[in-house]
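Encoded as structure tokens, the structure appears first; notes follow it.
Yeah, one chain of the complex is gone here, protein chain that is, but the others are all in their spots.
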Amino acid sequence: MLDYIKSYLDMNATPGQAGNVFWATVYIFVVFGGVSVAVMAMNWLERKALAHFQIRLGPMRVGPHGLLQPIADALKLLTKEDIIPSEADKFVFWIAPLIILCASFTVYIVIPFGPTHAITDLNIGILFMLGVSSLSVLGVVMAGWASNSHYPLIGALRSSAQMVSYEVAMGLAVVSAILMTSLNKTGTGTLSMIGIVQAQQAQQTWFLFKFFPLGFIAFGVFAIAMVAETNRAPFDLPEAESELTAGFHTEYSGLRWSLFMLGEYAAMIAVSSIAVTLWLGGWMRPFPNALAGETWDLVFSLFPGFTFLALAVFCFIGVARMPKHPYFRIQTIGLAGFGAVLALIGLILFAPPVRDRIFDIYWFCIKVAGFMYLYIWYRATFPRYRFDQLMKVGWKVLLPIAVGVLILTAVMGVIF
Amino acid sequence: MTDPTTYLSHLELGQPDKTFLDSNELIINMGPQHPATHGVLRVILKLDGEKVLGTECVIGYLHRGVEKIAEHRTYTMFNPYVDRMDYVAAVSNGLGYCEAVEKILNVQAPPRANYIRVILAELNRLASHMLWLGTHALDIGAMTPLFYTFRDREEILKIFEKYCGARLTTHAFRIGGCQYETYEGFEDDVKKFLDFVPPKIDEYEELLTTNRIWVERTKGVGYISGEDCIALGVTGPVLRASGVKWDLRKAQPYAAYSDFDFEIPIGQNGDTYDRYIVRMQEMRQSLRIIRQAIDRIPEGPIMAKIPKVIKPPVGEIYHSIEAPKGELGYFIVSDGSTQPYRIRVRPPSFVNLQALDLMVRGQLVADVIAVIGTLDIVLGEVDR
Amino acid sequence: MAPVATTFFFYFLSGLAVLGGILVITRKNPVHSALALILTLLAVAGLYLMLYAPFVAGVQIILYVGGIMVLFLFVIMLVNLDKSAKEDQFNKQWLVGMVAAAALLGLFMAVYLKGKYLFPIQEAKLPEQSNVQEVAVSLYGNYMFAFEIASLLLLVAIIGAVVMAKKRI
Partner (left out) sequence: MAEETKSPAPPPDPAAGKPSGSVEPVPPANQASPSAVPKPAAPPPAAAKPAAPAAPAKPAGPVPVPWDSPLVASLKRTYGSGIREASTYLGQNYMIVDSAAVMDVLKILRNEQEFDYCVDITALHYPQREKQFDLIWILYSFARNERIRVKTEIAESDSFPSSTSIWPTANWLEREVFDMFGITFEGHPDLKRILLPDGWKGHPLRKDYGIIQQDKEWVQINLGIESGQ
């Protein structure tokens, strides 16, 4: 048994490929747990960042700087009364959030956090991701219809139209990235997520910069479409609070509502992961070609530890700035403790065995976090599109651009 | 509540375009509990998909019978009540009421009082427009301007608070002038504010004026022509954005407005974007007026000679001012007693709201929100 | 990786597909029917996976479940179907239906009994690693003409739909 467990560690494949059920299970738990924690962190971060964009403080009461706010929110939502409208279609109403949640979590099966850090590697990986993430629109439609109310219905109609429309542009942008994998005489193309990153590794470039500016444009199309796909500002029409109160989940409350939120944030992280994998070199560290060599590898592998240490220092600065008042004592101690934990993690990350294993995961997560920050930034800056304008952007702007880029990429691929 | 369909009795909506799917129209109740109806406005929308076939406003949820109350109060006692109508522009409401009563008494507020009134009323116009901008932008989906405008509106409210102790329902003026002399440092505060706020207005404009989504959401939305405005009695920035250069401060100057040099910004297209631009320019013009007023504020008494018991002679008077939202009129009928026989308030929001139906027909649900925002209504004033 | 519990999954997925099919025709509520159809489609996608055709399975999910069924639901929600919900589902043409079902049953029986001779057993290739390439070569190589014909047909259908749906051209 132990051998069975250990045998995987020496292998150079994902647990799914190795057929190692134990490690696959561990990975599934780790990934799903990690995603759930990331969603909570994202929740806190969004509220804090948005607040600072808007000259306010955001959550400050629950825990130091509101660090425990997501937990408090989760507890509140869990204990809230779960209301099902009496005229609602009970079964559909009940199953809709589950579908969204399942769809957005299943996607994580194929996300490559590192060359071996994925639950499994499907040879239709990217297709699988697009397919499964397109299932979440079903949940939205069902939720809107089952609520038996006008606002959710309009929200559902909007979102189904929106998600189906933007999937087209998104798919075409993805295809042009996939085309790049097979080019440059590096072998045949692939749909596998790990294969795509390996292709970038082999070509010594991120696809973002390949066939400049084609990769860049395709990435742009995807970056816009993915915001629309996840119903986030400025494309948050299905849940436009000023128009449709809360869109398709108007009638939901408590736990079920929190499942929607969980699904939404998980989907945001998932599509950002796709973008990172396809265009930003996945787990590769920055400047793989310009700053190559052993020394640079070492320098970049020290980044994770330093990041955590920096966060710890940030916490300690916060501790120093805490008001010296008995009322704040617990908060101060909590923040100091949090900083200490972060510092400890940072120190552990300097250890060579850990460092080598964690290095690629770190770069992947950092890139995804960048996208998450963009999501917040959009939300703070942009007004909301109107429905017809949204459709216009999707069909008349993004789609032609995506088709054009696709054709040009194919031509470039044949020429070079 | 009554079934919404019975409310639609008068809506001559015509048949929606028949499609192959024979999609039937949807009737939606927007409000009274809705985040974007600015209070308790209830709009019944008749939709074909997302297209608005017709609307009907149901108002009165905030009706307090102000006009009836007036009949049972003396002129002085009624003064604070007017602040509660348009509670975001309480100073303007008070100004209109005090001037109307002064007119029927045939007295004249002293010049210094008039200057103080102009300064406060223009500050209030700024505050009202800032609140409008923040909520309007929030309705269209831009969250951030709301917090910026509230930050800057706060400075105005601080001045109000220092002047008269109240922030929102100020009751700043009295019949015959002002009760309070300006506080120590009033001029400095106002001057500081005048330097503080122009960059902030630039900031709002930077966020919105050239923002593509903002322009697309507002250009061509909620169009109303100047003729329609006049026919529907729509006044204020909405009228001016439709190209009619009419502002009571210029047309029939009251208080000290004839002393100041300012422009009436107008728009050409009569759409939501023009109304936005007009209001933004009005904010700058208000600053101009305040600057002139604070520089030239005369010394002297702040209260005219007014009898202790206000007992206007028998007669009636109509007086109106340019409130931030349009023409705010007071029609006072006196029977010679201490209590008005009747006070009629001509609320700009109420009359402007009538234009909603015309402005949103044939547009989308999202535009209804934009148009409600751009009309800048305050339900306290609509319902009184 | 060796397949696990193939038989179980085959019967499980087939059972799901059949169950979904039955639900589609027995549910009175059209939305429920559509959801049952989605169940069937997903089960069939699973069967494709078992046949080592992951590309087809993925496309099945993207196109049918993510696209077409969403449009179905879209239309069902827009159209007022209260009347049809009250109607009896098996009232008309049941005789014709029976005959058709019997004919189909006969066909299945014939294939089951005589299939061995008609379609000789052939060990299928398991192109797991290069599935997409195989499909592409078939579509754009061997069956180029048929593929183009199909796409032309679809184009005609699209234009027809636009012409019919648009109020003013």
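Going in written order, the chains are labelled A, B and C, and every chain counts its residues from 1.
Here is the rule we use: a contact is a pair of C-beta atoms (placed from the backbone, for glycine too) under 8 Å apart; a residue touches a chain by one contact, two chains touch by 3 or more.
Everything numeric here is computed off the predicted structure, so don't read it as measured data.
Colleague: Can you list the shown chains that the hidden chain touches?
Modeller: B
Colleague: Any idea which of B:I27, B:L157 or B:V333 touches the chain not displayed?
Modeller: Of these options, the touching residue for the absent chain is B:V333.
Colleague: If the hidden chain were put back, which of B:I28, B:L232 or B:M280 would touch it?
Modeller: In the complete complex, the chain left out is touched by residue B:L232.
Colleague: From the list B:H171, B:R275, B:K325 or B:R346, pick the residue that touches the absent chain.
Modeller: Residue touching the chain left out of view: B:R346.
Colleague: Since one chain isn't shown, list which residues of subunit B touch it in the complete complex.
Modeller: Considering the whole complex, subunit B reaches the absent chain at 2, 9-10, 59-60, 63, 65, 67-68, 71, 103-108, 230-234, 244-246, 250-254, 258, 305-309, 311-318, 320, 327, 329, 331, 333, 341-342, 344, 346, 350-351, 353-354, 383-384.
As a working rule, only the chains that are shown with their structure count from here on.
Colleague: If I average the CA coordinates per chain, which chain comes out farthest from subunit A?
Modeller: Here the answer is chain B, farthest from subunit A.
Colleague: Starting from the mean Cα coordinates of subunit A and subunit B, work out the distance between those two points in Å.
Modeller: Taking the mean C-alpha position of each chain, the two centres sit 45 Å apart.
Colleague: Go ahead and note the Å separation of the Cα centroids belonging to subunit A and subunit C.
Modeller: 32
Colleague: Where in subunit B do residues touch two or more other chains at once?
Modeller: Each of 49 in subunit B touches at least two other chains.
Colleague: Scan subunit A for residues touching two or more other chains and write them down.
Modeller: Only 153, 157 qualify.
Colleague: Using the touch definition up top, name the residues of subunit B that touch subunit A in the complex.
Modeller: Residues of subunit B touching subunit A: 26-29, 34-36, 49-50, 137-144, 146-148, 151, 207-208, 211, 213-214, 216-217, 364-369.
Colleague: Which subunit A residues qualify as touching subunit C in the complex?
Modeller: Contacts found on subunit A: 16-17, 19, 89, 92, 122-124, 127-128, 130-132, 134-135, 137-138, 141-142, 144-145, 153, 156-157, 160-161, 163-164, 167, 171, 188, 191.
Colleague: Of all residues in subunit A, which touch subunit B in the complex?
Modeller: Within the complex, subunit A touches subunit B at residues 50, 53-56, 150-151, 153-154, 157-158, 233-234, 236-237, 240-245, 379-389.
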